[in-house]
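One structure is given here, and the rest of the page talks about it.
Missing here is one protein chain; the remaining ones are kept as they sit in the complex.
The first chain written gets the first letter, and so on, giving A, B and C; residue counts start at 1 in each chain.
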């Protein structure tokens, strides 16, 4: 679970773990806390699981990928601040009477608490107590009497929330996407096999061709020769997470037919229309705001310049020496180029503002290096509500835009002007119908029922048979 | 599982993890592959588990024992050559509808295969597929309708084999010993609490007084103030593993009322009676044969001398440089003292011979340093059959005494004479009735039914109500 | 030594090691192999040295910067593929009769072989045999009879090559730059002290103001209150390394009065004039070609787009799984964005071409993702000769431009057209007189005598008094 995890599945004529390893590296931006690979060992006739903490490269440092036998497998990169043991990483592997089940999950199951309670009452014992264990247990129950696809359909009736899953059932390998298609999942064809992954960049590194996205509500089984589709569920509307386009996904991915880079650029262009600025220079916040900034510059005619340099070596594990220097950390991460900003009116472009702290530091920094004016332009609407299907924001109070109007936010971040893209402008730039996007965090209305929150459509659709 | 694991349980007025850590260190000889501690966190109202690979000290290197809150807990040291991940270490923790269950096990469940199959059919899903998971699942099922002690009694009807267990059920902590008392388990009282452990040495390091051994078939619940006993099952005979006295246990332990050091010394004395030698010097194999050698010397009047020195620094993780030097490894581990052995007739005393390779190397070594004669005396009868309740010997063929008489063995180990203690002599030295010992590995007759093996008593006792 | 090392020196009212640690992080791009800090311990009255392998953050993982006492110190980041032990990292610390001497060096001493031989003949014994040890030994000899500044002047007569040095002599701390100013070195004033560093970015992270560059041939002594300058040597011409502006330095640095980012942008503009292209899109090679690409786009009017995405997580320590996948490594590092490149005529801009292998892979990659044409534009003239003062290129044969004309190179890298900036164009863009730049690697004529190579000025200048 967690918003940004990356998942992979592969079936090939050769051993798949090197391929999965490669594609997990391409999904590294979706989770740096842990990584895992499960493969089916034909000889021992069971699923084996390998997990480790840290980047993919670190997690598998002591494992020789070439020694792992198995032509079907799945993989996972884990995003969290809380993981303490590789044991809690994914894939989650469970041995059942029906056979071995392994799961890799991107998303959040909103009714996992009730499910766990119900499963325990029914006699299931949890090893970790995770959402993924619950899903595996449900599957195992349904598999006693049903085919795999029917079992999955039953599972989907039980679970609510977001899920892009790769699943192994003994030597079979699958991809599954929730009925609203909240989280991305796509399928590719490579030399001698097929692959499913969170983003197309994971196909690109394998030299695989994008076949198409896995459809909302669709289960896909992969073999080395092809794939079989089971459209288990069909909702009237989709609820694709717009934040994937804004920030989560890598700019070189294509999600649900929409090019991420181009979307960001169009958002930048739209921003320039909605919030023009009398300025000398467009400066992106590196690297998150770069594509949006290109668009803003393009449309506004204001030249773009890399006025903020990022220190690429300050990573996850940086150790601050003294309390005293801690406030200078922003200087270590980001440094304005004086020759660009001195005496200039700057348009500073980023993808979003969550708490606002870093943005204020960057505005201050630009001024301290001589910027005359700093006009902030943001590629997403104000984030005013929590995300229940991905991002880990527990309270509205932490959001700078919650209960504040734009002018109040502007003052807090010390900007000369502040412009957020409108919801309409953003929707248009993405090019997906507003009713097919999840806009929960910017509207407070959610596509799925969440206790205490407004639901998008009054009448709940009859779910499915 | 595995023969030599160490288990601990503690209930105290203060946080118990430092105490468990201490006593696990005293049980280090029972398992060096991994270690784990489970405690009940009163605040979070759940059992937490901490595990790591290697010696106790290494396994918990990065965990501050003082930061672990919880006044009830259990611990385990793991013996195996196969463990690859702390995940597979013990205690095994399972979350059930009845509550959290954690188990630490010393012993082998001989019908674990069937149990696992049955549990899977009943809908249980396994995370590791271990014996301990099976036991936890059985417990969880019985706990739906029964008190803890009744649930344990039901569990005992299901499982066969050897087990000395420490168990947590939410914030309650227990010790349990199989009906035959195959593996040791004892109870002590310390300042402000009670403790259960595999051996008395684990009580000694806490300054705890031995209360008594946990009885075969007995479940004991500990609190900080005392203990409650449930004699769940009572067999007519016991089947204490004689090898604990010979080799497994530390010489400073007392097991089932018998002092291990004294037992070994008596065995040495008995050996001197059964197999006298015309020799100049008694030399122990360090450290395993030392107590037996003292006894042999004592009775025979032949002076004892430490003719073999052991290099204490050559440990588990030693790396051999070249193939060429590999045969010299014995020289690195053990070195004869020339002044003691040169020109002498030596009685070389050890506890047992399994495969015979090391013994032959030591006999050769003594000769190469000038020993005139080497008379080998062994503190256990010939090991002719597998152990199904502890030691990991899969095939009879690996045993030097299987299918060979003593003279044939003598030749293979290059000794001038060879004497094993008789079964009777050994039983007398231990001081426990022959019918109350498990002698399976030296007789081929087992106290519990094992497929394809002879059982000790023709008629199976009516098990119990 | 080695081209890209970073050096720092600081004198302050507070302990300096946290400051040095911070500024070394800003110089991380100048060396990732090892890092070291030397400070003068006032209490113990000696220089202490702390070194480690890897990134600055890794090298000092187990050292608490706050516990290092000392208000004067120097630091170093080490660039090399060959270092195996922190012992060989810098600063190099030597205890002499004159006192403790520590050195941190960026550059290459071209006559180090002869110097070492001479010093050994004179009775000096080497611990590592490095250039820095030689320099420390020479200093120690001169210090027997001379003041520090005079000793340094004598040292400068002995050594040839490039050197930007920070030096400690007991509790005194200095910066020194070679007479030609080949490698950069600048000085800043921070709150409560002064600092010297390879680049201004190392001042920026401390919130320090740039005072000025250290002058070629100048020795500067720092105290917490100010600095003293000794202009020991003055050459008629300088020989600033042009490659610092092209590639080595961080874009947000200012070197010898020239802004690196602006220089790169101007080079891009000049490239557009010298080598226009009929194209749809300017695409930078990330991150090295970005500033040049902005310039090219700006002048040519061809829009810029980030057509190549870089995977930021594939670092120094990446482990390739199989031989088979090794050729796909480029795909893991760099991924073209299809929507940008498909069907487009691309101008691909980078700073330089050394061997040409990566450039050819990138051209091929762009074509495979649908680029119609790929026009390569390079921000430096063809590299035709070795660098003796910095870059580690041992043989001309490895250089793609050695012995090939532009058309031949174009074919080898599979480009539709290829344009290198002219030497004149580059010199103009930098804005420093051609006679004050070292252009050795693009002209084959060197500012300093190198055995077997042409020297720039026929008559050697009378060196100095």
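As a convention for this text, a residue touches a chain if its C-beta (ideal position, glycine included) is under 8 Å from a C-beta of that chain, and two chains touch if they have at least 3 such contacts.
Predicted model, so just to flag it, every value in this text is computed and none were measured.
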Shown chains touched by the chain that is not drawn here: B, C
Among B:13, B:212, B:236 or B:328, the residue in touch with the chain that has been omitted: B:328
Touching residue (missing chain; options B:336, B:419 or B:440): B:336
Given B:215, B:290, B:360 or B:377, the one touching the chain that is not displayed: B:290
Positions on subunit C contacted by the hidden chain, ascending: 85-87, 93-97, 101, 120-129, 133, 136-137, 140-141, 144
Touch residues of subunit B, complete complex, unshown partner: 17-19, 21-22, 25-26, 28-29, 32, 55-57, 60-61, 65-66, 201, 204-207, 250-252, 254, 259, 261-262, 265, 287, 290-291, 294, 298, 303-306, 309, 311-315, 317-319, 321-322, 324-325, 328, 331-332, 335-340
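Everything that follows uses one rule, which is that only the chains that are shown with their structure count from here on.
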Distance-maximising chain from subunit C - centres being C-alpha averages: B
Subunit A and subunit B: spacing of chain centres that average the CA atoms, whole Å: 50
Subunit B and subunit C, separation of their C-alpha mean positions in angstrom: 63
Where subunit C touches two or more other chains, by residue: none
